[in-house]
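Yeah, one chain of the complex is gone here, protein chain that is, but the others are all in their spots.
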Amino acid sequence: MSFPNPLARVFRPPPTPGVLAVFGHLDAAVDAVIALKRGGHQGFTVYSPLPRHELEHALDQPVSPVRMFTLIGGIAGCSIGAWVSLYMSYDWPVQVGGKTIGSIPPYVVIMFEMTVLFGALTTLLGIGFNVLLAATHRGTIAYDPRFSNDKFGIFVPVAAAQSGPVETLLKGCGADEVRRA
Amino acid sequence: MTMTPTTAPERTTSRVTYDVVTRTIARTLGNPGRGYYLLLGTAVGLFAFGVICLLYLLRYGLGMAGYSMPTYWAIYITCFVFWVGIAHSGTLISAILFLFRSGWRTAVYRVAEIMTVFAVMTAGLFPLIHIGRQWFFYWLVPYPNERGLWPNFKSPLVWDEFAIGTYFTVSTCFLIMGLIPDIAAVRDVATGWRRKLYTLTAIGWRGTNEQWRHYRPAYLYLAALATPLVLSVHSVVSWDFAMAQVPAWHETLFAPYFVAGAIYSGCAMVITLLVPLRKLFRLEQLVTVHHFENLAKLCLLTGMIVCYAYSIENFVAWYGGPTPERQAFWYRAFGRFWWGGWTMNICNAFLPWLLWFKRVRTNITALFVIAFFVNLGMWMERFVIIAVHLAGEPFAPFVRAGYNATWADWGIMAGSFGWFFMWFLLFVKNFPSVSVAEVKEELPPPRRAAGKHA
Amino acid sequence: MSEGMNRRRFLSVLGVTGGGAAALGACGVGSEPAQKLIPYLIQPEDQVPGTATLFATTCRECPAGCGLHAKTREGRVIKLEGNRESPINHGRLCARGQAALEGVYNPDRVTTPLARTAQGTLEPISWDNALQRLGDHVKEARGKGIAFVTGHEAGVFGELVDEWTRGVGGRHVAYEPFAFEALREGNRLAFGIPAVPWYGIAGASYILSFGADFLDTWLSPVEYQRAFSRAHSFDASRGEAEAMAKFVFVGPRMSLTGMNADEWIPAAPGTEGLLALAMAEVIVRERLGASVDVGPVRDLLGRHTPDAVAGAVGIDAEAIARLAREFAKAGRGIALAGGIPAHYPNGAEIVAAVNILNYVVGAVGKTVQFGPNSSVDMASSFKEMVDLVADMQAGKVALLLVQGANPGHSLSSFMQAWSKVGFKVCFATMLDETASAADLVLPDLHPLEQWNDARPRAGVFALQQPVMQRVWPDARQAGDVLLALAGKSDTFKDYLQSHWRAAHARAGHAKSFDDVWNEALQHGGVYTDAGSQSVRLAPTAGHIMAGAPAAPAFDGNTGDPVLVAFPSAALYDGRGADKPWLQELPDPVSKIAWHAWVEVHPETAHKWGVVDGDYVLLTSPFGAVRAPVSVTPGIRPDVVAVPTGQGHTALGRYAKGRSFNAFDLLSGAANGYGGRTFAVRVAVTRTRDHRFLASSAGDPRDVGPGEEIIRVLPLARAQQLKPGDHPFLQREAPEYAEPALEGWAEEQRKKANLGDYAGPHPRWAMAIDLSSCTGCSACVTACYAENNIATVGEDLFVRHRQMSWMRIERYWRGGEGGEPVRGVVTPMLCQHCEQAPCEPVCPVYAAYHTPDGLNAQVYNRCVGTRYCANNCAYKVRYFNWYNFAEVGGEHEAWPAPLDWQLNPDVTVREKGVMEKCTFCVQRIRGAQHKARLENRVVHDGDITPACAQSCPSEAIVFGDLHNETSRVAQLAADPRGYHVLQELNTKSGITYLARVVHGEEA
Partner (left out) sequence: MTDWSRRAAAGIAFVLLLAIPAAAQTGQPAAAVKAPVVSDTGSLGGPRQPIFFRHDIHAGEYKIPCQYCHFSVAIASEPGIPSVQTCFGCHLMVGGSTPAHEAEIQKVRDAWSNETPPAWVRVHTLPAFVHFPHMRHIKALGANACTTCHGNVREMPQVRQVSTLTMGWCVSCHVQKQVTRDCSVCHY
């Protein structure tokens, strides 16, 4: 699935050199993360088959901006719902059952549904956008299929020259294997 | 309403490791054997028959169905409400229980969600089928047109359209969200065309800390949005009836009554689907009796609410109701369609009492049977509320008349079951029907020093 | 139109379903506008395209001879309405009269001459050939016996036939299955005058009917119903005593007429005469009546005291005495004898006895006048027909001509003798039983295409003119053919005119004949008053009812129930059976359409173990039929009743092969007074079979008495009501809350008055007086005719899928615990609610509220969710389950040329859309256009919906509620007024005025 297009940079960024460590044990991976941070390493990537709070604590990353997307989407949806129902009622006024032309109570349903709809869609938008953004910063990095199964992994972007100390550090934390990529 | 301590799975599935989980679930994507294809064939056959009936309906008109004055709504709307109801447990289990952090959901929520999406898909067809000029269904959608006409937002049917549309979209998003990490997991163990498929559908998931960082809150927000949605959708559906002045429809009780009923039937359907699926895909290790018991408890709770709703509406009709209201409920119990009324009472209000007993809750065969009858009963409940109370027509006694369904009714209803199971079976065969990542969350992570908790 | 149809057909053949239909749906399937425009060669000066032209003519559906206005558009007659100037029907018209339209356009009409071939089939031949054959047969049949059978002909055509038959030495029999021999004979017995007098029901203060169904079929139903409602509808302004006449009905079965009675006396069959005599006896004995010479009947009355007859009649003497006193005290009473009793073996005596009652009470000369006699006595007696049949049997008839009659259906012996006749010729519009067996069939013109005249009663000369080009150019009027046979060159029109010219000369008019003629054409005839003649009892009156008072002996073995065959209100003797409107018109009493039934009393049904729809085998000495049971309280337990009119073996697609023919059970022999007996004892055996009755009513077990629909006031209570009273007004909210609620409602209204709704508008509304409405159902057919309502056929009717916008609801009340049985009726149609429940639920605004207060249904916007119908508490919305306009479709409602009757002002609805009463919005818009062109406002009375227009009892009033001076506004304020299901706060636009009944706490 290689399609030449301007977005290629986004979808398949240039490869980044570095060191990839595979951990069979969660606590080993956690220790490695802590050690790396202490060693002043930035922008290393941690693979895990499932979200683990231990890792999150160790990494303690900033809060995801996705929630802003959700919030804005929700508000937008609500107002669109209100506008649609009210505008369309007054655009061609038609009396039914002696009710007022634009009556709010029934339209609350519309507003609510639109809130949820837009909220959900913008949330998806948010996650996609952010993940993609992160990927472009990171570039293409090494990966191991086992990371989606039962292994944890850490990739540290370093030039081949300075990779030695990193490898020893990772080994020291108990990586099952460490290889250069 | 946390059903069980989160350590429970560790107790019940102690020998299960991450690897076992991945392998077990990956195996479900292999050849499931003749039984599966038999089921699939039946489903497709039913669907085809339904399509033929539908073509007749379109060509000759709704007269092919059994409608007759004053029963203007019948089987099709019954099926609509039935399927929407089925669709409810899915999002309930995946969203509400997620917010409640009840761990047992992880093993079953995927099946529930798949069921949800396809059930809504099925339900959505019926309003289109049952209208007189099906080819103009899009007039209900507010799109700018040359005539300058808009739909009537005061009509519960338009609310319905919005509610169902939203629910379908959101529950689909929810399903896909949950699927992505799992597809990635099976991608990495799959081969051949499946690998290609999963590579494509996993849209580059690798479980990096960045991805998880955005994924988890997003999932949470979706759950937060989906939770009121679940409660709203069937409320809106119930208002299709409650907003009308037909006696036995015009009840403030309807929204909670219908939501409870929906979850009730939904859970029953989950059990109905999970029991054979568990056998078919040999998921005994992941989906245990413990999960069924919790589903049963959910059934019990909602069943009790339904039971309460029945008794209250009858009581109110007797106690405060104006004559037509009383007439309507008398007609339900002793009128021409008494059998319908009693079927729903027995299956929905009396049967769940069995679930008070742990021996029943933990007996899968018993659960399967009860679930089946609950499904039957819930279908009948909708039929009674819709067709029977219309036939009973308390306001205009002169037109009170019977109702006889025709082959077109049954054919299209059968078709809807075929349609649902066709998609369901195809999906569970080709995508992880149990969440890989989340089941793992319930397992003790591998540690160097076993037993030492981080 | 045809083009569109063909395309649609093609598409559906291609199997294009939704999509194809969509394309067509969008352009109004059913009546697509013509794609070719064919102009006139010469523009008829009396026609403006898009505007209706009225022609005055005369109705020939029954002997009453009502005046018609035929409404034509672009040269096609599209609706029949009453002629306001006619002294018979005063602009009103019954269902049968309106359905004459479907006689002209019937798809099964005879279009060319047909001749019997050697193989015995009927094959088309040319007119020359046909006339040739006919001429030859007339020649050779001279002297060997020639007979001409027509229907009742009270006009010039009858005279022509007489003349012709005289010329060829034949005889003319005017055959009516329901002739009135008994009336003629009864009057001869009583007064020595064999005539049918004029009955002034309108002026009566006490109406006593001995079986005379003057609201269903008797003599002149429309005239009598109008008169009846004048006398019997409640009108406080007439003062205490006169407010409302009392109506007592005596008869074995509660007919439509009986249903409207304040008191129903189910006397034993055949004892009505005894009852009448006993009442007369009381009146004479107590000197309550007029001072008249009762010499001739003194000892007759002496023999018939209440005590003497009570046993035979089956009601106690006190009741008889009470009736007699009421009757006499009422002052202007009238007693009528007819219907079934007049067809008993002793029918003539019953009529005579009732005449005596009239005489002693002093009604004769007042409410009963001889002079303006009805012309029904111009029909031959049944005896003449029987004699003819005998001659046919004996081979004494070489040539038989039949026109306008169908003895083949009503008289089986006639068809048995048929084969003995040398040559049989039928002038026919339809291939009925008689015509389809003829040797030569000549396509006749339908009365609406004919020149002719009629004399409904002395002094009334009604003209009949063609109201449109003949539908089938190859058809010829029987009159023309006869004249041609006689070798005359002139047409029947000339013949007619010559007669009128002669009459004109005799009368010695001031005006020239042409003026008179043209005026007659305009006004539908010449209307004069015939003076009344005074009569006195004839000696023969004393000799009736010899022997001990007892019921007459009926054929069949004693002990069996007596079966009475009554003329169906819709199909009459069967001549209406070929008209879908009449077939689909629910019988006013049984509410059954499309098939015949046998009425059984609940007790009897229980005894026999039968329920609605069970088939029973009815065996009389003369024949047997299988009939589905309809259980009804309105009949004596020892009597069963069947309607005539069904069971045709021919007469086109709508009539053929429907249930059974009641005539098969009846004797073919003439009785004492030369009439036919319509009562016979039958053996009843239950069969295994069952069917669902095609009834517009729901399941009787569920229907109930309909108290919340029809309100009834006892007379005393109604008279106490003052203007401003509202006995039926229900308060949902307490007094003190009213202002608040009103304010809130006002606020709502303000908020809703945007766009078209701003400013003053009319509020169209209707008032229906249930004390006038008899349930005759003329309005139902009027609605079908005006609004292009599809007839759905028997199968769909059984499934309650009929689309009758206007339905007549009939509820039974009483019956249990000895309390009297009463049938109450009300028209039920869209109430055009101000706060209509059906509107807000429509997702596409197809059901919405117009500025002028109509509850509109936009067919082309409707997607057919049917939510509106669910939410309508009155259940007056109807759904198009199929495409009833599909040419060649299974459910096609208007097979050509029946589609010519469609009203071009009303959309033909497509499958899958909801439809309902529109208050005849097309007429409202028409009136508004007219007013606008004349730069004026619409006046009260400019708009009359079809139902109101046809209503013979003038029970329906339509108008603008916002105009205080309008009649409807005044009626809406009437104390008797109420809204159905008012508690739902729908603010319905129809005000019903409660029915009022004599005595009874109601």
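Every chain is named by a letter (A, B and C) in the order it is written, and numbering of its residues begins at 1.
Rule of thumb we're sticking to: a contact is a pair of C-beta atoms (placed from the backbone, for glycine too) under 8 Å apart; a residue touches a chain by one contact, two chains touch by 3 or more.
The structure displayed is predicted, hence computed values, not measured ones.
J.: Going by the stated contact criterion, tell me the shown chains that border the hidden chain.
T.: Every shown chain touched by the left-out chain: B, C.
J.: Give the residue, chosen from C:168, C:485 or C:858, that touches the chain omitted from the document.
T.: From the options C:168, C:485 or C:858, the contact with the absent chain belongs to C:858.
J.: Tell me which of C:36, C:506, C:688 or C:731 is the one touching the absent chain.
T.: Once the missing chain is taken into account, the touching residue is C:36.
J.: Of the residues B:148, B:192 or B:320, I need the one that contacts the missing chain.
T.: Of these options, the touching residue for the absent chain is B:148.
J.: Tell me which of C:50, C:723 or C:760 is the one touching the absent chain.
T.: Hidden-chain contact among the options goes to C:50.
J.: Considering the entire assembly, which residues of chain B contact the chain that has been omitted?
T.: 145-148
J.: Could you list which residues of chain C touch the chain missing from the display?
T.: Against the left-out chain, chain C lists 26-28, 30-43, 48-51, 755-756, 845, 848, 850-851, 854, 856, 858-861, 905-908, 918, 921-922, 925, 929, 932-933.
Basically, only the chains that are shown with their structure count from here on.
J.: Please classify the inter-chain touch graph. Allowed labels: line, ring, star, complete, other.
T.: Shape = complete; every chain linked to every other.
J.: Sort out for me whether A-C or A-B is joined by the greater number of C-beta contact pairs.
T.: Ranking A-B and A-C by C-beta contacts puts A-B first.
J.: How many Å are there between the centre of chain B and the centre of chain C, using C-alpha atoms for each centre?
T.: Centres of chain B and chain C (C-alpha means) sit 57 Å apart.
J.: Taking each chain's centre as the mean of its CA atoms, how far is chain A from chain B in angstrom?
T.: Comparing mean C-alpha positions, chain B is 30 Å from chain A.
J.: What whole-number Å value describes the gap between the mean CA coordinates of chain A and chain C?
T.: Comparing mean C-alpha positions, chain C is 81 Å from chain A.
J.: Listing for chain C: what residues touch at least two other chains?
T.: 837, 840, 842, 845, in rising order.
J.: Residues touching two or more other chains, restricted to chain A: which are they?
T.: Chain A, residues with two or more chain partners: 92, 94, 96-97, 99.
J.: Under the definition above, what is the set of chain A residues touching chain C in their complex?
T.: 90, 92-101
J.: Name, in rising order, each residue of chain C that touches chain A in their complex.
T.: 745, 748-749, 751-752, 754-757, 834-840, 842, 845, 847-849, 987
J.: Tell me, which parts of chain B touch chain C in their complex?
T.: 55, 58-63, 67-70, 72-73, 127, 130-137, 139-140, 149, 151-152, 154-158, 161, 240, 243-246, 322-323, 331, 335-336, 390, 392-393, 395-402, 404
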